[in-house]
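Only a single protein chain was left out; the remaining protein chains are all shown in position.
A and B label the chains in the order they appear, each numbered from 1.
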Amino acid sequence: MKKNNSYLLDLIKSQKDNFSLDQSFYTNKSIFEMDLKTFFFNQWVFVGHISRIKNKGDYFLFSIGEESIIIIRENEDKINAFYNVCRHRGSHICLEEEGRVRKFVCPYHAWNYDLSGKLLKARMMDDNFKPKNWSLKKCNCIVFEGLIFINLSENASDFQNFINPIEDFIKLHGLGKAKIAARKIYPTKGNWKLTLDNFHECYHCQPSHPEYCHVHSKDYIQAYGAGSNTGPESKEFNKKLETWNKKVKKMGYLTGEFSEKKFSKFFRSAERTPFSNGKLSETKSGKPASILMGDFNEFDGGYTTIGPSPFNSIIMTNDFATLFTFIPKSPTETEVELMWLVNERAVEGIDYDINEITWMWDETTKADKRIIENNQKGVLSSKYEPGPLSKMEIGLDKLKKWYLKHLELKITK
Amino acid sequence: MKKNNSYLLDLIKSQKDNFSLDQSFYTNKSIFEMDLKTFFFNQWVFVGHISRIKNKGDYFLFSIGEESIIIIRENEDKINAFYNVCRHRGSHICLEEEGRVRKFVCPYHAWNYDLSGKLLKARMMDDNFKPKNWSLKKCNCIVFEGLIFINLSENASDFQNFINPIEDFIKLHGLGKAKIAARKIYPTKGNWKLTLDNFHECYHCQPSHPEYCHVHSKDYIQAYGAGSNTGPESKEFNKKLETWNKKVKKMGYLTGEFSEKKFSKFFRSAERTPFSNGKLSETKSGKPASILMGDFNEFDGGYTTIGPSPFNSIIMTNDFATLFTFIPKSPTETEVELMWLVNERAVEGIDYDINEITWMWDETTKADKRIIENNQKGVLSSKYEPGPLSKMEIGLDKLKKWYLKHLELKITK
Partner (left out) sequence: MKKNNSYLLDLIKSQKDNFSLDQSFYTNKSIFEMDLKTFFFNQWVFVGHISRIKNKGDYFLFSIGEESIIIIRENEDKINAFYNVCRHRGSHICLEEEGRVRKFVCPYHAWNYDLSGKLLKARMMDDNFKPKNWSLKKCNCIVFEGLIFINLSENASDFQNFINPIEDFIKLHGLGKAKIAARKIYPTKGNWKLTLDNFHECYHCQPSHPEYCHVHSKDYIQAYGAGSNTGPESKEFNKKLETWNKKVKKMGYLTGEFSEKKFSKFFRSAERTPFSNGKLSETKSGKPASILMGDFNEFDGGYTTIGPSPFNSIIMTNDFATLFTFIPKSPTETEVELMWLVNERAVEGIDYDINEITWMWDETTKADKRIIENNQKGVLSSKYEPGPLSKMEIGLDKLKKWYLKHLELKITK
């Protein structure tokens, strides 16, 4: 083991249960670089939805670290992800954030690739040059229920294995028959773990998120605000949940939840929970915001929350979905991307109003951006030391343990 | 001793008397970090005046490096300094540059602290959680004659011991009964030592500071421009000083000077000197700029200059005071903060005109900013080498020796 790694291993072992992490996990450049390789580059992460690239040749770019990935529709059935690097001298090939092409033409020397990444034409090469050896480099890419997942690992874990326990929760909502109603990026000056710490506890919801607290009930927030078993049990909410489960089973829809039972590469969760007070959707009024999606024929008063990995979250009512992607940018910068999906048949202005759909999570994410940035500033102080966690920060502590264990495995293997 | 330190020790020993320092002292990042710890974090430095926080709960923030310090009035008699870091997960607590609070409420999870820093309330904590263990971290803070001094060391030197030799010089001017007339910050792209080099010699005054030379006489500038014994003796000025000392003693006011006689932690100086040509204050006209302060019942034609540490300077006429704080920001950036104080009973527009009071040092500090920035640019050249100092740069050489000796002690202890 390298000397640095031995130092890091000691640091990992010295982290205390139910306390936040030491400063260097939130600030250190080499830990950040190890983080990228160990976590983001090893997970299946969705980075978009098929409705963003409906036609053959439609593409968009996804950036992480120094990598630019082209996500492109090859044909009606196939979406590919390529590294945006010409095999000749390395130029970026696609220059716009999104667009449509018939084939890839490198803007430097006009090397041509088809939409499957195959090199079609390169002028003036030696006679022994074999175009078939110079295809664009592919990135693992799988579309599941309209969500475009990529995995930057050379040894990506099996997708079916990954998606299996959360599959039914996603399928219920028919995201494959959805379209993007809105998309927004929140650049946040905070380490990605401070950004996720924030997302994995609802201890701050009451002081910081009036919009969230308007929509959700106090007992839900306490017990389920950051997912099942992330806060103290609420008997009141358990009763509501039990009643609702029975009702929904009768209606024929999925209920229940999934959480990781043992340590693995994955950090997934999923659950279905009821709204309170007769609310039907995650809106200011509690009234529906759009037409029903997926399997739903009527509103079941419930809410589905799915965490496929630490870098994504899916939050779905019966009539729309809010999708989160958390993209680490530097030791102290993270980009948070939100997409709101509605039924592909819904008509803007008639079936839904974008402001109504985006209101809660837009306000909440703007507040979180501010909160996380102030958190980062304080964590940079020499006087910062890990503090004790509350009973409502169990989710954050779980994530932290999973993170530390993986980092330990990475440096000891 | 670490290898780096052994290299640094050789470098320290190779510095020549009466020459400027080698390049790396003005540019190197690790020397800068050692500088912060060895000097700024170990000195009593004033960072404000009580009139900025008159009422209970009034606060302002002071920033140095990654540290944000809350300077707050707890009550009529007490001012505290706290690290702006919540003990829970480290968020900044106060977000505005200045303001007023009844208690501290962390904007993240609403942990509450009183104005003495004691944790009052933290929701949902474990039963064995003891709030008394989680007070805000304090920074040493002492108010002397209205000046708010802080010391970031864990082993701060005794304040009385520190202030003793310069105490009477400060007291004479009644700064405890003063108010801030103006405050201004001059961000300067130069190493803190280039900024102080500039402040500790008046060799550049004649070519660069017409305003300063308009106010002060040639013989004063030569002998005392950067303090007593920082330039060649001027018999003419000595005569003036002698005459003035006699006159002022008769009037019953303090005269004389203090300078460090042997090497110590401190780098202090103080002196009282006469204006020339019947001038009474440090103004364009030489006429008074405001009502008298402190012990003065009439203008004594004199001027008090005090250097409590390298990071502060106090320059006082009978009717106003100019306070300097030099804050290192990065290897090539320093913030210079100026505050002008007048008698707390003085009325703006009637008793004083802000432009008249700030004129000389505002113009002079703007010129110094420009000078220092050009100095830094040249010092970055591979062809820069320390040059010989003139007879008017004795003050700068003294400061340099004190600096080198401390750095040597730091790395050899």
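Just so it is clear, a contact is a pair of C-beta atoms (placed from the backbone, for glycine too) under 8 Å apart; a residue touches a chain by one contact, two chains touch by 3 or more.
Please read these numbers as outputs of a predicted model, since none were measured by experiment.
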| item | value |
| --- | --- |
| Selected from B:197, B:271, B:319 or B:362 as touching the chain missing from the view | B:197 |
| Hidden partner chain, touching residue among B:6, B:264, B:285 or B:390 | B:390 |
| Residue of A:27, A:84 or A:255 touching the missing chain in the full complex | A:84 |
| Candidates B:69, B:125, B:270 or B:379 - the one touching the absent chain | B:379 |
| Option touching the unshown chain, where A:122, A:178 or A:241 are the choices | A:122 |
| Residues of chain A (touch criterion as defined above) contacting the omitted chain | 66-68, 83-93, 95, 105, 107-110, 122-126, 129, 134, 137 |
| Where the unshown chain meets chain B, residue by residue | 18, 20, 197, 203-204, 206-208, 232, 371, 374-375, 377-384, 387-388, 390-392 |
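Convention: only the chains that are shown with their structure count from here on.
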| item | value |
| --- | --- |
| CA centroid of chain A to CA centroid of chain B, Å | 50 |
